[in-house]
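One structure is given below, represented as structure tokens, and several questions about it will come after.
Complex shown without one protein chain; remaining protein chains in place.
Up next, chain A:
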Amino acid sequence: MRSERTIIHVDMDCFYAAVERLDNPDLNGKAVIVGADPHGRGVVSACSYEARVYGVHSAMPIREAKKRCPHGVFVPVNMHRYEKMSGHIMDILNSFTDKTEQVSVDEAFLDVTECFKLFGNGAQIGRMIKERVLTQTGLVASVGVAPCKFVSKIASDLGKPDGFVVVAPDEVLTFLHPLPVGKLWGVGKQTEKLLHALNLKTIGQVHACPVEVLCAKISDSSAQFLKELAAGMDTRTVETLGEAKSMSEERTFQEDVGDKQLLRHVLLEQTDEVMRRLREENMKCRTAYLIFRNTDFTKHTRRTTLNRPTDSSNEIFACIEKLLGQEDFYGKKVRLIGMGVTHFGDDQEPQLDLFGQKKTEEVKTKSIDAARDIIAQKFGKDTLKRAALTPQADHTRP
């Protein structure tokens, strides 16, 4: 007998703030705001429920958050730490099924339809996930169980914090229909306004509304889509993670930068990091790109492609340095600088190279890269740095 399709949405509660608390229990019970320097001009990345009471929310300018919640504890973003925890959580989820779709660092869908024999029904698996995440990481996950993706997402959200909401197939409509239209997938502020204009406030009203009426305000395809969602129909499958298409690092400066030496320094640091990650994945790349944002917020990329794949930090930095050298940033200062690599391949590049194995310099840097990776893995990635990245360095050498 085929089981009913069952999708679980797992969403970590205040993920960044919760990880910070894990590392520093003094933060418990306090309003924790993770984000940029509170005196700078960055934004809030995440905050605890204690801070939300004061109207602080993510993506709010950090100064505004400081104004609203002056007693809050402001913590800088430690993305690598979050990614590591996220990796742990994904490992736990993957131990239930390989049909997992990681949507962001703290959010994932699981299709557990075929796991019933192993772990029990959807509600039981949902419980197990919550418990296992809590015992193994100390973090709280909100879980929604439903017959389709978008209902499970709404379900996990409704129960927050520490949510656990199960929507059985025959309860989907009674669950959805009282909810405001804004909860529908793809309905943002603009569409919400349009729907309100049609006097459609709840999902149930959208369900009851003829599609022609919707078409008067929104496009035919969106109208059709919303009607289906309102009827609890969402046939989208859980997309198991495809391979990454590029890897990059970016940094926004507190103050706009015109000094190329400083930019070069930052790019070198970023290249080291990106290439370390690339090698960790056993991948090679052929294209390196430079990203920058001017003071006027326009974002630009410049790229260069090698004629063979590489995983050498120095080789990619040579490309980045060249791109940097050619760039005049339209005569403006730079607000954000970054670099990335793409066009992935592996050693199995079919075209052989005349000078392939013979370059001793290449072999040397390869073993340096390998040694640095081992040290980074064992003792942390900031243990060993290039001399050029130390504060007293002469910035003209790599």
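Basically, contacts are C-beta pairs under 8 Å (C-beta built on N, C-alpha and C of every residue); 3 or more make two chains touch, one makes a residue touch a chain; residues count from 1.
We take it that contacts and distances are computed from a predicted model.
Engineer: Unshown chain, UniProt name, "Beta sliding clamp", "DNA repair protein RecO", "Heterodisulfide reductase subunit A" or "C-type cytochrome biogenesis protein CcsB"?
Structural biologist: The record for the missing subunit names the protein "Beta sliding clamp".
Engineer: Give the residue, chosen from A:G138, A:G186 or A:G356, that touches the chain omitted from the document.
Structural biologist: A:G356
Engineer: Given that one chain is not shown, which residue among A:H39, A:H88, A:R308 or A:K364 touches it?
Structural biologist: Considering all chains, including the one not shown, the answer is A:R308.
Engineer: Mind pulling the chain A residues that touch the left-out chain?
Structural biologist: Residues 304-308, 315, 318-319, 322, 348-356, 358-359 of chain A touch the chain absent from view.
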